[in-house]
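Not every chain is included here, but those present sit where they belong.
Naming follows writing order (A, B and C), and every chain is counted from residue 1.
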């Protein structure tokens, strides 16, 4: 039995709590949140004990912590949980600062505790299927990776202002996906971006429309595009072109129904947003973490993956600012 | 809170137990099964009390019974549950004999207890979407309904022998779906059938490949085809052609990935069988039952729907035997 | 060089003239039509000589006749062309009367002239691909054939009245397709039908919506449905379910463009009607005829295929009238 202590009982914490209740051999033992009502509500649903974060982290009722609190709290919680010898599941980004992530890596490695950076999309059954088939050689050598990722609508401007910017908040998922699919580290980053969706985003110094090009040492290429708006739902597509074929994962639609009339053949919009679209991914992600911890097997993506995605996002931000390609590593 | 007593802890009972644990306001209070270990295993997962069937039916801890036992036990359980004033959710078919179903109707109506015949496919989000759009007039008047329903592989011959035959065991779902989509009662039934999949099925006096044509008083037409084998997964498609357009629900595939190579563009097989394909339908079905019982609203499909589907299946069997069209009603 | 004499310069005659001009080794030598202007117009485009039908048939400038005149003229033209020793390409139906078709068969066989009944759909590249893959064993033994065939809109009522009825005018194509795909002769026919599209069609004693079920001696099943209306274009789909898989040919759409917005993902309507949809089929059909004549190889579908489709249409009409299944052969 893996007893989980949940730090943060907001939307994502609730997702992980629900996943945990469906997993054999996993229980939610304790929950903590800055808002007591949020913690109590989740405790009622799961049978967990409400604790304050420090008590939770050091509780002998807790084997692993799931960190779903605001990003600026991750650093402290990771250090404390490492010190307490707990396995750590941490929402992305690990931290806004690459240097601070490096300090977290030092702490985690010193304590030798299991760590997962929660890049949930790696666990989407479709994307995971693509990656495993690449590894099995089904399309030969990877040559071009194309990632299209568009949110249904822009977040509130208050969120944008504290988000770290599109590259670190939104594209970081795609940058991790690029590493996952390329099977090789990017060595160059080039970014362009605009504010086309919401002028307030531009005024806040951020962009809402962006494209990034990555290359690897062997010459593989990845093109990513992002938009903060897609009228037809949450647009999440990947495509990998290889020497022996092409693999692609299309959008998941709200249902399988098609209507035909004078206007043609119409299917449903894409599933609206990440909670629906990645429901199966969230469940598979926590299961992979729990399996890794209980079986003592390696956990991927780890904290170093969190750092590498952050470094790519940082390079993209610099590339946009300086209008030039950046070399990495 | 609706407290459910589960009669039958086999595969379908477990499905309903899982659905119940995910529903707010519903609990599994008691379970019963001819195999004590089956009952105990499900009790352990749900916190329910193991009881014998008679005790469960009359227990004041139970508001509604979910009947998932072998078909030949339904008759007695329905009579007892009616007498005990419990709401009843009953797996299809209600009974193999239309006359005995009529006796059940008498008992249920005399006791005035809520009753749902578990035609789960009506609650599939895709098929339900099709039906609600028909009702909303999106394709005008319904003219032709086409239902294709194929199992991935034939059942064991022992199952076939006690199944009541393809029309009553397998096509009954499609006959109910036809009624659901036509919005009008069939008045004629014509059936053809063969044993092409497994010669043992033919030797047992049954068929494994069949086609039925239904017509209604206003001239609407429904074509159904069934096979006990589909190499590409559980083939479950409906299509409705109307005066102003066409609606169709395509198969649900195992994933959204497509591979392209010299051989072309290939997507995954259809979801393998009913537990995967109708997972969402099972959950929505029990929710509809629970909502109906707790809110006192009408429940559909009811016991009369169970009878009408059975009468269509009986007519199809006779049509096949006598090689002629049967009029109904 | 195969020199063609074109009998009938209407819409279908013009299609064949265009096909002929694109074929190497084929020329349109002569044309005839009851309307001199129609003949002259087509002569101007093709360089052909305008002749009267009798002169055309006996002309030593003509090797083969293409009969695209009204159905009631076919009988005489076939007899004359047979007597003149010309190869014959004849639009379907050969005649409205099975007995008169039998007389044509006698004449054609006595003269031993090549004959093609123009069931153009057999030459559609998609349907031909399906049939050849069936023959190659790609889906094992054929078990269920499903044919959906719907016109975009009903023909003028004047056309309906002289058409011979839906089974002989419209479904005859699908009945021939059923024979083509089943690879085995139907032994039973059952039909239902209604007038749902246009009440005038019903008043004229015909139907506009129909479904037919065929079976073969080995137990294969075919379901056909027809409608005289499809708001989304000319609906032409076939599907063949076999012991080892399923083959289906979907509709051809007007273009490959998809638009996505709040309403979902929408593709174009189906190609509007037969001239667009079967453009490639018409060309391939005439080529197959010309190849057969010039190379002396067997021509399919022949005049006997024309008779067999007609007999199925006749049986369907009787089945509808007498509300019972008909045995054939």
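One rule holds in what follows: a residue touches a chain if its C-beta (ideal position, glycine included) is under 8 Å from a C-beta of that chain, and two chains touch if they have at least 3 such contacts.
What you see is a predicted model, and the numbers here were worked out from it, not measured in a lab.
Whole-complex tally (this structure file, single sequence, 3 chains shown): 4 copies.
Methods note: only the chains that are shown with their structure count from here on.
Among the chains present, the centre nearest to the common Cα mean is that of B. Averaged C-alpha coordinates give centres for chain A and chain B that are 40 Å from one another. Centroids built from CA atoms put chain C at 57 Å from chain A. Residues of chain A in contact with two or more other chains: 260-262. Interface of chain C with chain A (complex): residues 230-232, 253-254, 260-270. By the touch rule above, chain B contacts chain A in their complex via residues 125-126, 129-130, 133, 138-139, 244-252, 255-262. Remark: chain C residues 141, 143-144, 146, 148, 150, 188, 190, 192-197, 209-211, 213, 215, 218-221, 223, 225, 227, 229-232, 235, 241, 243-246, 323-325 touch chain B in the complex.
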